[in-house]
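The structure follows.
Removed from the display is one protein chain of the complex; every other protein chain stays in position.
Labels run A and B following the written order; every chain starts at residue 1.
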Amino acid sequence: MTRISVKVDGTAYEDEVEPRLLLIHYLRDRLGLTGTPIGCDTSNCGACTVDLDGESVKSCSVLAVQADGSEVTTVQGLATNGSRHPLQKAFHEQHGLQCGYCTPGMIMAARDLLAENPDPTPDEVRHALEGNLCRCTGYQNIVRAVLAAARQDTPARVPAQEAAL
Amino acid sequence: MTDQITEPAGTGREVGRSRPRKEDARLVTGQTNWTDNISVTGLLYLAIVRSPMAHARIDRVDVSPALERPGVVAAFSGRDLAGGMGSLPCAWPVTEDIVLPDHPPIAVDEVRYAGDPVAVVVARDRYAAADALEAVEVDYTPLPPVLDLQAALAEGAPLVHADKGTNRCYDWPLATGESFDAVRERADVVLKRRYHQQRLIPNAMEPRAVVVTPLAASGEYTLYSATQIPHVLRIMLSMVTGVPEHKLRVVAPDVGGGFGSKLQVYGEEAIALAVARELGRPVKWTESRSEGFLATHHGRGVIQDIEVAATREGRLLGLKVDLLADMGAYLMLVTPGIPILGAFMYPAIYKMDAYEFNCTGVFTTRTPTDAYRGAGRPEATYAIERIMDELAAELGLDPVELRRRNWIRHEEFPYTSIAGLTYDSGDYEAATEKALALFGYDDLRSEQQKRNERGDTVRLGIGVSTYTEMCGLAPSRVLRDLRYAAGGWEAASIRMLPTGKVEVVTGTSPHGQGHVTCWSQIAADVLGVPFEDVEVVHGDTKAAPQGMDTYGSRSLVVGGAAVHHAARKVVEKARKVAAHLLEASEHDLEFTDGVFSVKGSPDARKTIQEIAFETFSSHDLPDGMEPTINAEHLVDPENFSYPHGTHLCAVEVDTETGRTLIRSYVCVDDVGRVVNPMIVEGQVHGGLAQGIAQALYEEAVYDDEGNLVSGTLADYLVPSAVDLPEFVTDRTETPATSNPLGAKGVGEAGTIASTPAVVGAIVDALRPLGVTDVRMPCTPQRVWEALRDARAQKGETS
Partner (left out) sequence: MIPAAFDYARPATVAEAVGTLDGAAEDEAKVLAGGQSLLPLLRLRLAFPSLVVDVGRIPELRGVREDGDSLVIGALTTHHDVIRDPLVRRHAGLLAAATATVADPAVRHRGTLGGSLAHADPAGDLPAVALALDAELVAEGPGGRRTVPAREFFVDYLQSALRPDELLVEVRIPKKDGWGFHYEKFSRTAQAWAVVGVAALVRREDGHIAESRIGLTNMGSTPLRASATEAALAGAPVDAVARAAESAADGTQPSADPSASPEYRAHLARVLTRRAVLAALG
């Protein structure tokens, strides 16, 4: 067992953990922070993406002991003063999710992109999300959502077809 | 049932509107309830020992070393649990003489695919359970794998189920119209092609999981599962395990996608229930992605021989289809029926005089197949659309023109297809014209011609798919005729709460489709209450006891219609109360926007929400009236619904590397009337992604021993945002006539339509170079090889 101290979504935790414990299992099984799901065993799907000391990481490919002394932000820690993060709003308004399983990871990966590139092109958004798989949306509305969050003045989308019919 | 409608359906304020979803608030903030999130005191974790071999006799299973491992509570072999579990069910024995092998949830004597369960360990946490797997000792004697569909049918082939004496599961023939031989005689052109539908791994983003909490004293169980079918699952698990149905509650909590893969009664669900009963302790099992690649059913896996006969002018005379369908090792819930669903779709939107079909189901030593998005219909659409392209090329016709010469014209609806389906509505001309314009078809064709003439390295290809499909599964009498064990109805009930809020209880079980939002829109319109005042209850056999669940693009067409009808019943009951309270005749009442008012005296009014309270208090109801305005309704659809559309794909194919890039993709779908355009568009996008993925990227690859080579997400290539194009989607609208919503269903359309559009585009790009087919997925290597082979053939013939 190894002793770690980690701050997650603003709360400090100290725990004894097995060295092999994955960060995602630490979050989910030990801390009960089940907002971040787990989707694969090869770090391909990105469902488990969280922020570790200011950078997006796949928490299935980080040991909890590697996060010792670090700060972790999950999708559950994004809202500020009860107000949802612009990405959370945009995913909702642009229908950027269906089943929602990939959504926490998508939002965390997109947040990482926008921190570095506040005004990305659609192509840059797609590349930034290349490590996050979605099986429902075909990605189109996810890209729209990230672009909308980047330019928050963009009005909520009304599909052309709705206007037409 | 639809002819009962006597007045306009609802206000129309909600239906047709792109409401952002009610479901999202929790999902975007992580306040989710996936099955693996569920934790209860004393929870134990299951892990399953699986066969590392495709086919072997089990000589010995010893679980006792696992019991020595730290944290391990119990371990069971297949034999240990055999007494408590029967065979897993197949609900669709498609023929009378179908071969139905026994399917124990844990193998006892023989394993028949890599991944077949052989033992289960139970431990205090998931890490201890994973460790204990390695301690279970199993001795196998290898048996020959059965992998090739044709070889499996040959005399003397090794058998998947030796006791059955054959690998042939069934033959299912259909012949309608004239005989195919007769039309072939008089045809000017006869073409025959073979297409391969590769195996696909569905890959819902949420891996499967199951949690069972027992109440040992009363023999009651609650089973939470990442399933599409809580209601069907309850019945089937009761039959498999002997837990009485009324003692078993099944809950589908938040479910992260399904695409057919969670339309199943899985061994792990039965195992978890049996172990919880054995131990009297709550248990959880969650699959890892790579475990799921072995243990969750696959889709497709069909060899298609298709033959078409036509006149010189391009009029179709007949179609003959012969399928070999890979069942995998066992028959799961609807395994044998999947290709049969496709049987009716090969003639598609085309008129012809003869149609012959046969499907032979074949057992192999691979993971069982079953429903995957589209389920039989993508396969059919692929084959007919591909051979239409071949016929067009043979006749020197534009592929769109060939389709136009054969499709059912708008004025011919309703039209009974040669396969016997009655297409109630559609307008193939309108969808096609709109798609061609959006796509810029003529300009692309002239660019293509220029580039071909120049001999460009990167070629432009255009693919056309004018599809239809059958949705709204299903009329129960049709299901009877197809030997499906259950009905196809759907249930809804509406509870008017005293404060005027509304609970819609549905038998559908959403896992991403947005039923909560759409059912709210439907109910809000009919009842004239605010969208926000409606909540939708689903996915729990205790809270929503009646249902047939969600698959086959049925939920809106059947379940949404049930919501509509139930809401109308509520209005009619409320009308009696309103008439009584307003001292007017029911016939003198108008109902608009949730308000009953007396014609001619607008001040005499009651809202339906007020009436909900009056009914609750029951102080002043009409004499003899039951004190409720709640209502329920079950819909058994009178027909399928038939979405259709025209999909056009332009690809750039690099003839040096074989790489394909989708340059543009346009689709115009007619899915009937639309409840929520934003959700419909999202369904189309996602469907396209999966259809394109079959065309270009995905394949479950097995080696000669029957091991799954593409065993992780690193090897099985699910496309990312970079690998898919921006889609242009639009719609035309001819309402379905078989339900009051006019809806046709949209969950599978994109997947069904897109695969042939993409592959057709690749072949179109390469046809001037002699290529007439590329096997899916059209990997760069396969494209390159097709070009190489075409060059070699040209060299031979010249």
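In this text, a contact is a pair of C-beta atoms (placed from the backbone, for glycine too) under 8 Å apart; a residue touches a chain by one contact, two chains touch by 3 or more.
No experiment lies behind these values; they were computed from the predicted model shown.
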Quiz prompt | Candidates A:6, A:27, A:60 or A:99 - the one touching the absent chain | solution = A:60
Self-check item: Residue among B:25, B:661, B:722 or B:792 that touches the chain left out of view
Solution: B:722
Exercise. Using the definition of touch stated at the top, determine which of B:699, B:730 or B:764 touches the missing chain.
Key: B:699
Practice problem: By the contact definition given up top, give the residues of chain B that touch the hidden chain. | Solution: 126-127, 130-131, 288, 290-291, 656-657, 659, 697, 699, 701, 709-710, 712, 714-715, 717-720, 722-723, 779-781, 784-785
Quiz item: What residues on chain A make contact with the chain left out of this view?
Solution: 2, 18-20, 22, 25, 41-44, 46, 49, 52, 55-58, 60-63, 65-66, 109, 112-113, 127-128, 130-132
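Please note the rule applied: only the chains that are shown with their structure count from here on.
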Quiz item: In angstrom, rounded to a whole number, how far apart do the mean CA points of chain A and chain B lie?
Solution: 28
Self-check item: Contact footprint of chain B on chain A as seen in their complex
Solution: 18, 20-21, 25, 28-29, 32-42, 44-45, 47, 74-76, 78-79, 84, 88, 91-93, 95, 97-104, 107, 122, 125-127, 129-143, 156-162, 164-165
Quiz item: What does chain B use to touch chain A in their complex?
Solution: 16-18, 20-21, 23-32, 34, 36-37, 39, 125-127, 203-207, 254-257, 259, 288-290, 511-514, 674, 677-679, 681-683, 685-690, 712-714, 718, 720-722, 724, 726-727, 729-731, 733, 750
